[in-house]
Every structure is written in C-alpha cells, then in structure tokens.
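Got a structure here, written out as structure tokens. Questions coming.
Heads up, one of the protein chains got dropped from this complex, but the rest are sitting where they should.
Every chain is named by a letter (A and B) in the order it is written, and numbering of its residues begins at 1.
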Amino acid sequence: MHPAFSVIFFTAASGAGYGLVALVGLLSAFGRVPQAGWFGFAALAFALALITAGLLSSSFHLGRPERAWRAFSQWRSSWLSREGVIAVLSYAPTGVFGLGWVVFGRTDGWFALAGLMATAMAMLTVWCTAMIYASLKPIHQWHNKWVPANYLSLALLTGALWLNALVHLWGRPDPVVGAIAVAATLLAAWLKESYWRFIDTVPAASTPESATGLGARGTVRVLDAPHTEENYLLKEMGYKVARKHAVKLRRLARLFAFALPLALTLAAFVAPAPLALLAALVAAGSAMLGVLVERWLFFAEARHTVTLYYGARQV
Amino acid sequence: MDGSPAAGKSVRKRTLTERLFGGQEQVDTSPKVADEVKYTTCYMCACRCGIKVHLLDGRIRYIEGNRNHPINRGVLCAKGSAGIMQQYSPAKLTKPLRRVGERGAGEFKEIEWDEALGLASEWLGRIRASDPRKLAFFTGRDQSQSLTGWWAAQFGTPNFAAHGGFCSVNMAAAGLYTVGGSFWEFGEPDWERSEYFLMFGVAEDHDSNPIKLGISRLKARGAKFVSVNPVKTGYSAVADEWIGIRPGTDGLFVFALIHELLRADRIDLDFLARYTNAPWLVIRNPGQGDDGLFTRDAEGNPLAWDAKKQAAVNALGVDVSPAIAGEVTLPDGRKAVPVFQLLAERYLDPSYAPDEVAKRCGVPADTIRRIAAELAHAAFAKQIVLDQPWTDWAGRRHDKMIGRPVAMHAMRGISAHSNGFHTCRAIHVLQMLLGAVDTPGSWRYKAPFPRSCPPPGKPGGKTVAANTPLGGMPLGFPLGPEDLLVEADGTPQRIDKAYSWEAPVAAHGLMHMVITNAWKGDPYPIDTLFMYMSNMSWNSAMNTAGTIGMLTDKDPATGEYKIPRIIYSDAYFSEMVAYADLLLPDTTYLERWDCISLLDRPIGSAEGPADSIRQPVIKPDRDVRPFQEVLIDLGARLKLPGLTNPDGTAKYPGGYPDYIANHESKPGIGPLAGWRGEDGESHGTGPANPRQLDKYIEHQCFWHYELPADQLYYKHANRNYLETAKRLGFIDKAEQIVLQLYSEPLQKFRLAARGFGPVQPPDRERARIEANFDPLPIWHMPFEEAAVDNDTFPLHAITQRPMPMYHSWGSQNAWLRQIMSHNRLYMNRRTAASLGIADDDWVWVTSHHNRVKAQVRLMEGVNPNTVWTWNAIGKRAGAWNLAHNAPEAVRAFLLNHVISELLPERNGYRYSNSDPVTGQAAWYDLRVRVEKADAVEAGETAPSFPPLKTPPGLASPPSILRYGADFKSRDAAEEGGK
Partner (left out) sequence: MTSYVSPATGQKQLGLVIDLDTCVGCHACAVNCKEWNTGGHSAPLPDYAPYAADASGVWFNRIHSFEAGEGDDSRTVHFPKSCLHCAEPACVEVCPTGASYKREEDGIVLVNADTCIGCKLCSWACPYGAREFDEDAGVMKKCTLCIDRIYNDNLDEVDRVPACVSTCPASARHFGDLGDPNSTVSRLVAERGGFDLMPELGYKPINKYLPARAARKTAGCTGAPAALEPAGVDGAKGLLRWLDRALSR
C-alpha cells in the first residue's frame, strides 16, 4: 500500500495524543500525576495538539476535505465513520476533564469520571483507527488481530513516554509512570515482533490462482497488464518495498521505537535530574520517530490482493 | 431483461442519518443520449464496420456499432470505440505546409490551399509534360485505390501502387491465381456450418470484427478451432488446439497433411474432377518449350483424358469422364499426364512424410498425422448435406448441396515470408483436395469473388508518353513473360521493379522498395514522390534509419536531394510529415465523404456483395481538405483527360461526392453499386444516379445485396450465381471458374528461364526463376534464413498487430495509448533461461543488418526458436504531438530497425527482401540473436533519433482530459432549469 505521509503522520500523532490522554485520564483518577492545573493544561494541550494535527493531516488525504463532515453518517457500518464520530465525541469528556483540572483544579468525582471516560474514548478511537485497517480483508498484513493490538500498544507506548517526559519536565519524576513506560515499551515491542512474525510466516489465503480462478491449469503468471504504465490501482495499492529495505527499516523501527526508549527510560530512573529529563524527552522523541518508521512500514509492507492481478506471486 | 423504468428508482423510507446527511442518490436512468444520430463507416482500421455516431451539442457523445451492418452486426472493436479521441487528437494537422528548412528538420510555413495546389500542379505538370514516369505516386492504407490508380493512369505514370506489396500480396496473388478469390479479406469461413477451422498466421486481420464474431460462433457450436501460429495470444489463445509452428515452415506442414491425405486416399476426387484442373493434361516434354504447359485444343481449351472415350477431350466440356491419373499419348505423339498425377507424385514423396518435416516445423509427427485425420474426418465423416437444390454451370440441377465442413484462413504469418506465395497456394491446394472451397461448412468466397482464374487484367505501362494517359491501369496480373514491364534487356520499367524478373507477379507493386530505388536511381531517378496515408519513414519502412537517410540525402554534385520533391498527404503529425516538401493535410474519417467500393477492397460477405460510404458527421475546425477532393482538383488543374471536360472545365465540380455518384469506370459501372440509374432502382450496374448518396444515407450508408439461397455456395460453378455476378458486373462471362491446382502462368515464366520464348530474363535471374516458378506449390527456406549464419542468428523474430492499436496511428489516441505505449520483446521462458536472460531484462536484438534494444517479457506460449513483439508501438520522439519522453519514444521499439529491405549480398547483388514471385515484403523472415544488455544500458531503447519538431498549427496537448464533462454539466443545467 502506498505510504501516504498524511495518513502515517495522522495515525502516529493522534496515537500518541490519545495514548497520552488515556494515561493522564487513568492515572489522574488514581492521583498518580501532578495535580497542578498547569501540568494538566500542558499535558492535555499537548495531547490535543497531537490529535488535532493528526486529524487535520488526515483530511489532506481526502479528495474532498470540505465534505469531511459527511463521514459521520455511517457509524453503523464504517470503522472510518466510527473513528470520526468517536474522535469528535472524545473531545467532550476530555474537555470536561481538562476544565475540571485546569480551571477548577479538581481531578476527582465527576471530573475523575470524565477522565476515565476520556481514557476509554481515546483508546476506543485508536481501536477504531486500527479497525479501519484490520477490517480490510484484501490486505492480509492488516486483516489480523495483531493490528489493533499494535495500534493500541504503540499509542500507549508513545503516550507513556510523553507522560514520563512531562513529569520529568515538571520535576516530578514518578517511578510508576516510568514503570508504565517501560512496560508499555516491552508490550508494544513484543506485539510488534509478533505481528512481524505473523506476516512473515502466515501466508495470505489469496493467490494469483484464486484471484483468477485459473489455478486448476497450474501457476498463473501475468503476460500483459491492462495498461503498460501504472494506473491508480498500482499507484495506490501496488507500492512495493524491497525485502532488504524492509529489514533495514524494521531494525530502525526497533531501535527508535523500542530499544532506545527502553534504555533511556531506564536511564532516567537513575540519572540525575537534568540528564533524566533529557533521557525521557529523547526517549519520547525517538519513539515518535520509531512509530513513524513502523507506520511507514505498516503501509509499505501491506500487500493488496489487487496486485495479484498485476504480477504479485503472493500478498 | 426486465427494463421497466420503475426498476430504476429506489423507493425506501429515509432514515435519520439520511435526513441528516442526505439520502440515497436519485439516479437519472434515462438521460438523453443524442440530439442526432448519424450513420457512417468506421476507419479506425481497414475492416470498415458500420457505425452510429451519436451527436450531442455538436460533439460526439458516443460511437457504437450498427446492428444492421453486414460486417460488424453491431459490435465495435477497441479502436472503433476510441474514435472520439481520434477526432480530438492534438496530432491533427491543420493547414497546408511548405518546407522552409532542410528536409527532415521539420521547419515549415503554413500556406493557403491555393498556393499548395498551385505548387503541386506546377511540379506535376512539368513532369507530365516531360516524362510521367518521374512521378511515383504511392498510397498507403487508403481505400480509394480505384480513384488513385485511375488518377495515376490518367496522369500517365506506371509508378503507382498502394500498400499491398508490403502487406499481403502473397495472399491476394496466390488466391487469385489458384481459386479466383483469396483469404486476405476476400473470403471467409462458413462460421455457421464449419466443423473444423484451421487458421494460419493470423493475429488481427483486416476482418477484425467478423473473425471475432465468427470464432465465438464456431466455439459456441462446439466446432474445433486450430490455430497454427508461433505465438499463443489473441485468437490462438482461444483455439482448441495451438500449433506453435516455427516461422516460415507452414508450407512443409501443409505438404505433410497433403501427404497423409493422399496416402490414405481421403480426398474429394469428385470435387477435384469437377471443379479443379486436376484432370487437365500437362505436357511431359522435358527440355522443350511446351514442357509443363497444358495440352489445348485448337480453340485453346485445355484437354483432359476421357476414360470412357479413351481420348483427349475438351476439359471444360460437360459430358466428360476424366481420368486423373495415367500418362497418355496425345494424337501428336506427345506425352501428357493429368495434373492430379503430378500433384500426387510430388506430395507422396517420402520427404514430405510427417516424420521428415516434423523437426523442421517443430510440430510433432503424431500431431501432423492426427490433424490430417481430423481434417479428413471433418470433411468426409461430418459431410453436410443441405436440402438446397442448385444448378451447376452446365445447367445440371442438383437436389442437394454437399458440404465439407473444413474451413481455413490464413494471413500475414504466411504472407510475410519469402516463401509465402507458395505456402498460400499449398493451403488452397489442401482445401481443394478436401473439396472444401465454397461448399457448406468450408471457406467461402466473399462476393464479388470468385473472379476468373487466373485473374484478368494486365498491368499497364509498357509504353509511357508525355501528356498521355497510361494504356490501362497500372496494376494487373501478368500471365506470362510477355506481360512483364521490362525493357528488352530485362531492365525494370517501374521504379519499384514490380513486374520485372525480380518480382514478376507483383500484383500490388513493391512500395517498400520505392524510396531505396528512387534514391539509388535504379532503374532510373524520379522527380517527385507523391505519397498518401503511409508512414514510410517509420513503421512501414524496412531499414528505418537507412530510409530516413535516403529521404534526406543529397547529390553532392548538384546539392539537390536525391529524391528531389516529396508531396505527402496525412491527416496527422506522423513521422513521415517531417520529410514532406509540400504537405496536404487531410480530414478525419468523421469529416469526409469516402467510398468503400466494389472496385477497391470490397466489404462483401459470402452472403452477398456490399459497399458503403462515409458521410461527414462533423465539420472540420481546421483548414484541411479531403485528399480525394484534392486529387480531383489537382486532376482538373492538370487537365487530366478523365477529370476535365472537352472544354477544359472540371468534370467533377462537385468534388468527390460528385465523382462518387457520376464517375463510371465502364459504362454502367461506378464506384458504388447500389441504387444506380435515374430512378435509383438498379443495383450492380446501371447509369449514374445523381441522388445515389442520398439513397446510401437513407440506408445507413451501406448497400448489401443478399444472394438467394441457391447461390450461396459453389459460386465458382453455380450457374445462377455466375449469372448474378455477370449482371452485377463482377465477371464478364457467366462461365465456370475452374480452380487451379496447377498454375500454368508460373510454368510460362519457368520456360522463359529455360530459354524459351521471346521475352527472356537476364542470365542472373534464370536459376531464381526456375526454382521459384514451380507450377505446383513448393517450399524453400526463407531467404534470410538461408543467407545468414544460423548459429550467429539463431532465432526468428516476428511481429503481431495489437488488437487495440492500428499501426502507427493508434498512439495519438489518448485512450488507446494508455493500453499500450511500450512493447516488450516476448521470449520463451526456457530459451531465455538458456541465454541467461530474466523477465524485464533489457536486451540487444541483432540481425545481419542492425541492432535494437528492447525490454524482455518471458512467456510460455511461444515457439522456443521465436521472439516477437507488437507492431508499430515504437515512435519517433516528438511525432504525433506526444511528449518527447513518452514511453513510445523512450522504451518502445520497432523491429523495423533491424529488418533490411535488401537481402545479404549474393554473387555481387542484393535482392530485395521479398517473395521472388510477388515481391511481397518478407518481414517475418527476420533472423536475430538476443543478448543481455549491460546494466547501464537498461531502461531505454536504441537506436533513438533526434526528436521531430512540431509543425506549425498543431493544438497543444492538454495535461488533463475531461472529455464528457460538458455532457454532465449540461445534464445538471437542464435539471436546474426544470
């Protein structure tokens, strides 16, 4: 699949934003984040900025952005529609939660509930985003259970690392937050590795033979494509990344999304304050970069069944 | 289909979301399609299907097939469906052009028509007043040969031909000299009745849609379809059996089939005795001047041996019991044998046994034996008996029509080889042995064929004089050496050397040799090359680079171009345009009158003759004129006899439509056969009808005469049909047309080679004529293969026509070029592996002449000794108003770059790369080697030529096309207005 930058940025940024919202909502209910209104403002503003930038960027992907509002209509069947609806709805609990925290300085009671609701809706939004991909049967690399797990865990990972950076920035490092960041990193790494193992080992059901129904006669090969130059289908869905290249990029993703953040987060536990802050910040930035690479690969490694009609031996 | 309008509306309760976000779309299922529908004839290729052009707001909304048209019965091919894009092509020429820079530099200035025509008539007038031969007038893909040929004759030059010489003259000539009709587009399988269809070397054919319609019909009925073709695509892909023969060996394959049929005595002797010259007696008198000629009586009738009377009798008589074997002694003491015996002796020879030819052809002997058995089974075990009485040529009534449901068709896979004439004759002989010519279920003539056999009409031009029309038409059919166009010493009289000893039966000329010969001044220099609708500097040239050089070469002594003047008419900016000194821009096929005449390349079918017209359906938006109109105007300016009245005024002041309706080539015979006579009630022949074109328009632009049921078969011997044909003006006498297994005219040339007769070949030609003018079909190795080292050039290289492209002119079409703008070199997967070549690799294809670079596509369905590509996809950069980096110019290639118009030298002489009998260009004799190109060479083709400059006046190509958007907004506007 063609790795459209707007979509990659959207999922990575909004994922981090929702991850952050989710963690802040959850932890603040348990009083595990600084109670200061300024902190709340910074955390939530940063999260909403990530989310909003992502959402805006995703509309660049639309052929008719001015009609984007129409996308709220099909929530009964379309994951994209659901994602849109929930994304918009999630502003409400997050707003109430933020209002309580920043303006009224309160994170308890109804506001805590709003925080928990924000957590749930943030995660739900990420899940919807993942389900947009996971529901697409023609794309074996997307249509599997690892995809929602990856999306959720990576959102948590980036959210946790940003939260850790924020608490360090606030001068209030918290071992629980640090531990969550470490756990999220390990979980996300394990899920991503499982995903990669899955797409490397489990073949798609569809083949050129099933795509054409000609399998009974033997191997099916393309003699001539319908057009000698690329058409929309190939430009959009025929993107191919060389195996060698993919291996390299996976390494980079591992490094930036998991290895470095893990090491830096651990280092932040023990390092003196200014260095710990730097470590936490770099960990979050590195994870963002890692997720961008991961997301690029998520598209680039995804192979659509339509390519079976254009010479792909497998998808 | 349930087509009730209610079904088009969706009725459903609107949900909440629908009310919020708008409901389901209301689809207009009955939009208006056209303000007006005009019928005309397609010319996206030469098949000439009937079309309906839907016009909306003065633009073309849709072109569809005419269901009533006999050729296409409503269907349309890809090209025909892309007519809109041809009409709006930015490659359309817009105004007459005169060269201002060096020839080939593409520097032109626009001039007015008056100046253009004045210039042309000045140039041509000078030639006509001195030596009319100095005008070489060659036309390409046109359909107006009866006009152009007649014009040339009026002008007085023998140097006229159309594209047939490089196209398929082998098929035409072999057919006309053998069965009085031909494959090409003049015959067709009996699609409704055939049980077995054997097709040789056909990719797309002039019968594009009819063949597709036919094959699906045949398959639906469960008949077996066998395709003999080195490549398994298109028709071969849907064949029940594919025979992936090695190119150039079909003759041997056919001989082996004949061998098998003879050996098993599974042949139709009755058919042979009645309808062919099988019983005719051939003189056996080795070393003498009558050897191999037919015995004839005092009236010139051929003789046969009457087994009952035990005497030689007129072979054309009615009550004859002819012997078909056994040597006889004639009253004058000479020995003679029936044709059949010679034939049987020849093909029973063990050298034609399946086991012998199998290796050469690459077809297993068992397959050959099985095909022979299947042919015999289909012809005899599945014999068709129609309850249809008919009367034969002798007036005898038959209750039934007996059919041999085996049909054959062959085209350029046979034709475009130097042994193609004989191979095609071999196929016709095979048909005759099976009794499968124009019988129910077999191959059938398309009216106006059959014609007398060998064909009538000799080439004109023996004598040429200033300001004098030619004594006859330039093209014709020689029946012996005395009909050749040669000087006493054997020097060719025509610029293309047609009808010379190098190509005696060159019934369509040798267009592929004109530029080379004119450049060399061999046999003589010319003054003006006048061409129409032919891309002779590119895809119809052999030796492209050489041809370009010759077109621009100057005589160092005089500084004049070797070909001093070139006048060219094209409708589009083709590669050839750059080489014109004077360019006459033509209209498109939707803008002009045209006449698809029985006198040209008719569109008749086996069910009856047909002709048709094109009418202008859209007005040109440029300063262009129909070429026929221009030719008639030029003729009047030159005061050509047929085009001027005695008082010097133009004979056809109304231009081409005037000519179509009023010209008569013979009294009562004009370009169109329908609705003749003052009252418009005569068909075939009759006085001119000034309202004839209106009649055609009333009848959807075509005329089709349906033959009655008793005339549908055995046309060569069917009295009622022959009388109809005479009445319609197709034949002079309603006489049986006897099919010629043995071709006596060929023997006459051979006797000349042996030293007999007054017209003698130069000594150099004797052996060649002796070998190639065998009166029975022979096979020889294709000349190029025989001349080059086959270890150095181990592969055959051929081309195929892509179904959605018409030669070079498809690439300017925005829709068609999206289908194919890059052609690959297709190779057998195993052959490629043995050469270390992988899919998508770039390779050099090298012949004895040149080399070209191409990208490879591997496949299974191709003969392992053969590589091939799609024809005419490669384009010169800049031509057709395409971007210079268009794939057509950067990646696509022409095999023409490596095909030479001349064979390698032998005994100090280079013959043209042609069939020695007809002069047919031997495109598919090409031998090559294929080598992987260096990595740095990948990605681009070579050779590449400097880009052509865009001539003035052309539209600038849009970067995005939204054709049809207007129709939609019009809908919206109308909706809004309601």
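Heads up, the rule we're going with is that contacts are C-beta pairs under 8 Å (C-beta built on N, C-alpha and C of every residue); 3 or more make two chains touch, one makes a residue touch a chain.
It should be emphasised that the depicted structure is a prediction, and the values quoted were computed from it without experimental measurement.
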Inset, instruction - Pick out which of B:Gln818, B:Thr846 or B:Asn865 touches the chain that's been left out of the picture. - result: B:Gln818
Legend entry - Contact residue for the chain not shown (choose from A:Ala211, A:Ala271 or A:Leu289): A:Ala211
Inset, instruction - Could you tell me which of A:Leu23, A:Ala47, A:Ile86 or A:Ile139 touches the chain that is not displayed? - result: A:Ile139
Inset, instruction - Using the definition of touch stated at the top, determine which of B:Glu188, B:Glu260 or B:Asp658 touches the missing chain. - result: B:Glu260
Inset, instruction - State which residues belonging to subunit A touch the missing partner chain. - result: 1, 61-65, 67-68, 70-74, 76-81, 84, 132, 135-139, 205-206, 208, 210-227, 229-233, 235-237, 304-306, 309-310
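Keep this in mind: only the chains that are shown with their structure count from here on.
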Legend entry - Chain centre separation (subunit A, subunit B; CA means) in Å: 64
Inset, instruction - Please name which positions on subunit B make contact with subunit A in the complex. - result: 17, 20-22, 233, 818-822, 857, 859-860, 887
Legend entry - Footprint of subunit B on subunit A - complex, ascending: 70, 72-74, 76, 221, 223-224, 226-229
